[in-house]
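Structure record follows, encoded as structure tokens.
Removed: one protein chain of the complex. Kept in place: all other protein chains.
We just call them A and B in the order they show up, numbering each chain from 1.
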Amino acid sequence: MSGQQRPSSALQDFARNLRQAPRRFLETVFRHGPPRTDRTRSTFVFGNVFLHLHTARTHRWSLRWTTTLGLGLVSAAAFVITLVTGILLMFYYKPYPDAAYQSIKDIHFVVPTGQFMRNIHRWAANVMVVAVILHMARVFYTGAYRAPREFNWVIGMGLLVTTLGLSFTGYLLPWDQLAYWAITIGANIAQSPREITDALGITEWADVGGLQRQLLLGSDVVGEEALIRFYLLHVMLLPLLLAALLAVHFWRIRKDGGLARPAGADQRLGPPPGDTYPVFTEAPQKTYQLAAIVRGRTAAVGNGPENTLPSMPHLFYAELGVFMLTTLICLALSLWIDAPLKELANPNVPENPAKAPWYFLGLQECVSFSAFMGGVGIPLIVLVGLGLIPYLDREDKGTGEWFGGPGGWPLVRRAVLFGLGAAIGVEALAIRCGWLREWFPDIPQLVITFVNPGTILAALYAVFSLFEVRRRNSVRAGALALFTCFLCGFVVLTVIGTHFRGPNWDFFWSPADWPKH
Amino acid sequence: MTAEARAPRSRLDPEPVSRRDFLGLAALWAAASALGFALIGSLRLPRAAVLSSPSKKFRVTLPESLPAGQAFVPPGRAVALFRDAEGVYAVSLICTHLGCVVKSTPTGFECPCHGSRFGLDGTVAKGPAPQPLPWHKITGGAGDYVVDESANVPQGTRLKA
Partner (left out) sequence: MNRNKGLLLLSSLGVLALLVAAAVQENILKSWRRIQGAAKTEAGPVEVRLRQIVVPGLKAADRCVSCHVGMAPGESGILGPRAVAAHPPLAHDPGEYGCTACHGGQGRATEEADAHGAAAFWPEPMIPLRYAYAGCGTCHTHVRVPSQSALERGRNVFEQLDCLACHKLDGRGGTLRPWGVGGMEGPDLSRAGAAGGGVGWYERHLEKSQEATDGVWKTCFGAIEESARADLAVFLASRVGAPGLVEAKALFHTLGCRGCHKVNGVGGDDGPDLTRAGARDPGRTDFTHVPGEPALPNWFAEHFRDPAKIVPGSLMPVLGLTEEQIDGLTFYLLSLRQSGFPEAYWPKDRILADRFGEREFAADGATLYGTFCAACHGAEGQGMRYPGMPVFPAVANPDFLAVASDEFIAGAVERGRPGRRMPAWGEKEGGLRAEEVRSVVAHLRVLGGVSAAEPDPQPPRWAEGDAQVGERLFGAYCAGCHGATGQGAESPALNNHVLLSTASDTYLARTIARGRRGTSMEGYGDASTVHPALSAEETEALVRFIRTWEKAQ
């Protein structure tokens, strides 16, 4: 640079560099110019740590609204919203009994934007639970769990459980009556394996339930130790776990070839719209050399650039749109309904009824028959069953299609009818006529543990789906039937637990009929 | 979908996105302003609207036997009260340097943190303190006084005992 001319002094260099520093700084941040060509658009995606989870190009099938309904994104967006608002709430929240309650009152009344933040946090958490469940249903009904996506389905189960765990641990933090008694019940559900160990007479040396409860509460009552443990779980362990699982979940989507789509997707999509650029009009300049030395399928197999669009901006408009839509929903709910806060927790006066958050009320309904079966047994069976689905259903017809294509819908419809009918029937029987204990007062607990409305319902569903497997001669049909039934059972039990149960867990047609204390 | 748009081009050419993509730009600006507004709102949160510290005004009863020039420090408060022939006055014990609580000695006040020294009337004698110790407003009488830590009076202002 300074060849023949008089070498500029280092001081001059310094002055020039200083002058140019702002421009150079900007150049190092925005390296590739505006994303107007395919190349710069691709660079935009993989040159950015936050965006490079995406492929540079996205298949047009994945961009259709009906493919995913954006439910996974809604879940992730709700997580981001709870994360941001949660961190802000931590500025004021004090995880100590009584002080916790006062700090929530302060957040509600005097912290700038505090009331709004708490409402958003609470509503985003609810939206997240709903979205995660619906997302799971979407993945199931479009057959998107099938090979090679089995493991990601299992990761999804983990995310579901972590999401529920986050909700549950957050429930205690306000330290009001609602929180205190819901957690007391929750902690005793953790203890419910004693129902079995007691019946077997081995509690003394194999007290699994007691250990679980003790680990959860750090004491034998819900007190300051329990609060600090729930706080730790809620703000640290579970969010970290969720973030880690989420990263794996996203990464696997890419590794498993993006979103599942039916075999004939390209034909059904038709030609691309005119204002988008058709790809591969030139011979590719690169070959996939690397593919030869890496085991397994490359990410590009079956996933070529035909019929794809640059992710920037096509995918990002959609993603940002869904994020803002989720925000909109949370904000609207927050302005409309305040997050609840009852009286200060009082260990001497139980709430009646003491209800868990709504998504656990289906379980609480089962718990009202048997603590162990409702709180541990059935959820475990459901989770194991859900996790097994992709390993049992190895068919590949109808992947990427809602309800596995035509013929699936009538089956689902029948399963809905059966699922709702069976749940309502069994519940009606138990509510009107009581259960075994009322009929045979001396019956051993072990019998009730294994024969109760919850287990009967689960068994009915299993029989129904086995019947469908035989009738349709398809494992997929059985899975569809079983999943639908369980979803319906979840809805029925949740609605009963939320709306139709009152003090002493008695049945009431409406909360207006509840007796007054 | 003009014929021109369908003509094959190089992949390296810009996509024929209309330069006046009003919808896209409007959407992006709307999103940016919504997020910006949310950010401003969130940034307001950490600044507390009310402070949780107790009232700066407090009552104090001076012992009858307090000798002139000896400090009386009410428990839990960083204020020294004096009574002399001219009246009663209250000197702050918060060092004006970096807020340590100074110690009352027979000759004045010493800050344990960075060695500032103050005279009995609060004037800086030594060390890094930039300002004398302020005198607080004091009201009441006949042994019972109300000291207001949030209100200062000029040095030398005494309340007639």
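A few notes on this one:
Criterion: a residue touches a chain if its C-beta (ideal position, glycine included) is under 8 Å from a C-beta of that chain, and two chains touch if they have at least 3 such contacts.
Everything numeric in this text was worked out from a predicted model, so none of it was measured.
The missing chain, though absent from the display, is touched by one residue of A:116, A:168, A:418 or A:464; that residue is A:116. Remark: the omitted chain is touched by one listed residue; of A:318, A:356, A:423 or A:457 this is A:318. When the full complex is taken into account, the listed residue touching the unshown chain is A:349, out of A:200, A:247, A:349 or A:392. Interface residues of chain A facing the missing partner chain: 63, 65, 98, 102, 105-106, 109-110, 112-113, 115-116, 176-177, 273, 276, 314, 317-318, 320-322, 324-325, 327-328, 331-332, 334-335, 341-344, 349, 516-517. Residues of chain B in contact with the chain left out of this view: 23-24, 26-28, 30-31, 33-34, 37-38, 41, 49-55, 57-59, 148.
Heads up, the rule we're going with is that only the chains that are shown with their structure count from here on.
One inter-chain figure worth recording: chain A and chain B are separated by 44 Å, centre to centre, where each centre is the mean of the chain's CA atoms. Across the complex, chain A is touched by residues 1-2, 5-6, 8-18, 24, 27, 31, 34, 38, 41-42, 44-50 of chain B.
By the touch criterion given at the top, residues 36-39, 84, 88, 91-92, 110-114, 116-117, 273-279, 281-282, 310, 313, 317, 320-321, 324, 327 of chain A touch chain B in their complex.
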